[in-house]
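Written below as structure tokens is the structure these notes are about.
Showing just some of the chains, left in place.
By written order: A and B. Residues from 1 in each chain.
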Amino acid sequence: MAQNPVRFGLIGTGRIGQVHAASIAANPQAELAWVADPFIDGATAVAARFGGTVTDSPGELIESGQLDAVLVASPTPTHVDLIEACVDAGLPVLCEKPIDLDIKRVDALRPKVAMSGVPVALGFNQRFDPSFARVHARVQAGEIGELEQLTIISRDPGPPPANYIGVSGGIFRDMTIHDFDMARFFVGDIVEVSATGAQLFDPGAREHGDFDTAVVTLRAASGAVVTIVNSRRSPFGYDQRLEAFGALGMLQVGNLHSNLVSFSSAPSVEAKEPYVEPFIERYAQAYALELAEFIKLVRGAASSSPGFEDGRTALMIANAAQRSAEEGVAVRISE
Amino acid sequence: MAQNPVRFGLIGTGRIGQVHAASIAANPQAELAWVADPFIDGATAVAARFGGTVTDSPGELIESGQLDAVLVASPTPTHVDLIEACVDAGLPVLCEKPIDLDIKRVDALRPKVAMSGVPVALGFNQRFDPSFARVHARVQAGEIGELEQLTIISRDPGPPPANYIGVSGGIFRDMTIHDFDMARFFVGDIVEVSATGAQLFDPGAREHGDFDTAVVTLRAASGAVVTIVNSRRSPFGYDQRLEAFGALGMLQVGNLHSNLVSFSSAPSVEAKEPYVEPFIERYAQAYALELAEFIKLVRGAASSSPGFEDGRTALMIANAAQRSAEEGVAVRISE
């Protein structure tokens, strides 16, 4: 029997909020019922396109009594309070990463989330990318034997604005945190973190004492070793690769080309068109599948949505990486 | 200023009709206003999902007075009469290929279409595939110099049912006709056709005296030589490749993989997952872009939609290929 669509409230209508609004509109099992943004024009524009009642008050949205779930896509400093309000209201919530930049605030919220029984999911969308998910499934199926080395190369098309860098929490908490979650997705518990950071090209990173380039090595409880190579800039489009290496073979995820064309001429051959650049294009399917998995969670079905604890652990690894890069020591962590 | 969406009537709700219905629903400049199919359950199901008034009578749809354009996706033998009815009603029409299997019927309709001024577009969707279109644009821009050789390899995932083969008009009119249109898209007028056909594996083809395997060589007025390699079956997914070769280089379109994963192990390395299989998946963007281009035509804007004459010429080339394959002679054609 067909179920009623899950009525979503969306908080935050920036770039990522708009992606989620479109995903909700495109999913026949979901509908956009409320849209909140203190920047009311953003909320109005999203509602005009995808439906929903508009408010500038997230609190009004949460207390509307007309929702089955909330999607939080507002700035990071608001996440903890909004998750708490949703949990208090008994509303399942899918919140963008990170939970917060301050592990103390995360830990303060932790017991309430744990005891509430209200589903809290974290927006680690890359787990749902069909290619990464396929490699994960094939690794689980034993195709490469024991997973020994995981190598992630992750480079953004370009650095964010300098003022964003200033409030981002730094490259490890802002950008590498996706790779930390992917590492845990593949190898499980992480026990040691070694990180190296550099300021090579981005004035914004320099201004705010952040790195624009980083390499992180993780050691897993399983023994597996993870290597993450990051840059805030890639001149040839979005660079998002992964290699899972084991006793029997290697599974790789390559980059997404903008089309199927290649060109051969005197200077070079088989030159392909650039990789897609916007993360929204690279991870379009991932966002849709992330939402679908969260809807299962809302409905009480089996779901593999990453949750509050995944968000907290990724932040702990990011903190360890920050300390390792600053102090030049390998940092032990216990999840 | 925003224009009202183009109100579409859809005739035919088989596999391809459903693709068009979805494209119409997804395009903010279009809406599905009427759906007709003598198999009324099909029409009802499509309307339930994408909207529109249901009828079992294409005539009622055309005469409803509530449409701006018609999309014909019904069986081939109905195309000529439906195009004529649309033209009589002054309704722009986008009709699936081929116009008809009988050139005499096409020619009988031809003067009316020409004189009416009513836009008639043919469903050669591959022209709108982003990869083929990109190669076309780069060839036009002179990147490979004069185009000398065009090579198209086109293999379907599997043969159609035997009873469809019986009414299909044969491989050249049914399947290769797409490649003939692509050839004209790239090299312009075709002046000579040589074809070789074979019955190698498909009982349906054997039963109906059709080929399941074919190679066609076309000579263009420009001097360019086109080679088309066809099979009704491909064991590794949809095989749709194209190479444009010239004095300065070569542009190629490869196949669409189902994801970005590759696998290396002892027996082989860099093994990718199979190509996508359904044509609907391979040409998803092409159908959407074909519709968008037709909407421009309906609105009187500049449009590159292939038209009635393109449909007629492709049929003439197909007829020449059939004769060439049967008689073992190169057949001259004059467009």
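Here is the rule we go by: a residue touches a chain if its C-beta (ideal position, glycine included) is under 8 Å from a C-beta of that chain, and two chains touch if they have at least 3 such contacts.
Since we're looking at a predicted model, the values are computed, not measured.
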{"item": "Identical protein chains across the whole complex (2 displayed)", "value": "4"}
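Heads up, the rule we're going with is that only the chains that are shown with their structure count from here on.
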{"item": "Interchain centroid distance [CA atoms averaged], chain A/chain B, Å", "value": "40"}
{"item": "Complex contacts: residues of chain A adjacent to chain B", "value": "130-131, 134-135, 138, 143-144, 248-256, 259-266, 270, 273"}
